[in-house]
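Comments concern the structure below.
Excluded from the complex is one protein chain; the other protein chains are retained at their positions.
The letters A and B name the chains in turn, as written, and every chain counts its residues from 1.
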Amino acid sequence: MPDWAGPVAHYVLHEGLPNTLRVGAIAIAGSAIVGIVLGTLLTIDFRPSRTVIRLYIEVFRGLPILVTVFLVFFGLPAISHTFEFNALNAASIALVLWGSAQVAEATRGAVQSIPREQHEAAAALGFGWTERHAYVILPQALRRLLPPFVSLLVNIIQNTTLAGVIGGLEILQAGERQSERLTSPPPIGVGHIHAFEIFAGVAALFFVISFPLTRLAAYLERRLV
Amino acid sequence: MPVALVPGGGHPAASLLPAGYDLWKFVSQYHDELLAGFENTLKISAIAIAGSYAIGIVLGAARAHRIPLVSQLAAVYVELIRNTPILVQIFVLFYGLPQFGILLDQFSVAWLAVMIWGGAFHTENFRAGFGAVSHNHHEAALALGFRPLSAFLNVTLPIGARIALPSSINTAISVVKNTALVYVIGYAELTTTALNISNLTLQTTEALTVLAIVYLTLVWSLSGAIRLLEARLALPRA
Partner (left out) sequence: MKKLIVALAGAAFVAALASTLGAARPAAPTASNLPPLPADVKSRNRFIIGVKCDVPPFGYIDVQGKNQGFDVEIGRMFARYAFGRAQRVTFVCAPTAAREPLITSGRVDLVISTFTYTADRATRIDFSEPYYNATGRLLVKNSGAVQKLADIRGHNVATTSGSVYDRWMKNCYSTTNVITADTFTNAKLAFDQGRADAVMFDDAVLLPIAAADPNSKIADDTFLAAPYGIGMRKGWTEMKAWVDSRLELMRKKDQFYPILKANVPPRFLTSFAKNILRPNQTFQYAAPNAPSVDTVCQ
């Protein structure tokens, strides 16, 4: 490995990777919780709630995630200084908004695909609406949600790179800063550009994280659906 | 009159917006630049959508028919693109290629990156679509004397493409949304233009409002129009 690569790899893995994983974890957890709740509520035949949730879904699926990131990072503080988030948190929030919209839509589809008979049988056994959904409907729906959910996880991990666009120090941003440093003459850098090697390395890192998950999603698709 | 009682001096919702927010002034002052940016968004979207469909149909067919070598290379291409972030792909094209002497300007990298990304997803869409065409149809065509290529063009393609239509529409709309990402290489499409203006004039909320409205209108109308088309192009129920 060439001399310059060591410090670069160290910086990317020690400064960038933990932030990427943190943003990804918050985003997927938040998307799951908010999305499943919204998706289930979407199945209730009550026009006002359905309209609001439908609007939420269409807005955050329709906007490019980058624009949502900018809205959270630049737009929210303009409303009130309590809504000022740092780059990594703003990106996490934006990813939750987008991810939950995806999960909500998928949950609605999954819940509505559960046959009427399940609802009727549960009701006949004395389950109320909440218990019916919690113990009978959702467990079945969630099994169907698992493959697209794993795909969403892969998507979210890729999209953590958006935090770097607003300056958050995730993997890609770390690689960028090192690539910039290397173009300066020694002793700061090496005086040459090694952008291809660095970004190919960053791509390889994401591939190593994502590929097993993609395979898992395909496997679950075959086994569970 | 209740106007004076509400902080912000007017409509209750106005208190949510920052002082001095003036969307109309922003748009009227910068409508030339914003329109030019929007045109650029449409330009690279159109090129990227057309190109990615072409890639998807050709490579999807190769994958579905398991054409040796092409099928494996296509599989590698698909997995590479789907498992790496599109931002990294953009950076490799713009900052990495010059090391090999390939110097592309921002416009070229903009449509090329999004096209390559879309092409990978379309390849999967059409592989599934063509693969879903019943083998019987294909064999019947061959039995009737069609050469393999003709059989593909006249039988598998029309049917398979319609099966792949819904997923390919989603990919095409994603391609349009991903054009915003070329902000990072400074190509003057809509997002870059709006944010550059807001950096100069500090009218960030107005710029973001414009972006939200334009993208939602664009994406929703495209979705709507194409869903209509989908209803008409759908395969008749057998």
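Following the convention adopted for this analysis, a residue touches a chain if its C-beta (ideal position, glycine included) is under 8 Å from a C-beta of that chain, and two chains touch if they have at least 3 such contacts.
Being a predicted model, the structure only gives us computed values, none of them experimental.
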item: Among B:A19, B:L103, B:L144 or B:A231, residue touching the chain not depicted; value: B:L103
item: Options A:T43, A:N89 or A:T183, residue touching the unrepresented chain; value: A:T183
item: Residues from chain A at the interface with the omitted partner, ascending; value: 7, 10-11, 15, 74, 77, 81, 84, 167, 177-178, 180-181, 183-188, 191, 193
item: Contact footprint on chain B, counting only the chain that is left out; value: 95, 98, 103, 105, 186, 196, 198-200, 202, 204
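Rule of thumb we're sticking to: only the chains that are shown with their structure count from here on.
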item: Chain A-touching residues of chain B, taken from the complex the two chains share; value: 16-18, 79-80, 82-89, 91-92, 95-100, 177-181, 183-184, 191, 195, 198, 204-205, 208, 211-212, 215-216, 219-220, 223
item: Chain A - residues contacting chain B, complex; value: 58-59, 62-67, 70-71, 74-75, 78-79, 154, 158-162, 164-165, 172, 176, 179, 193-196, 199-200, 202-203, 206-207, 210-211, 214
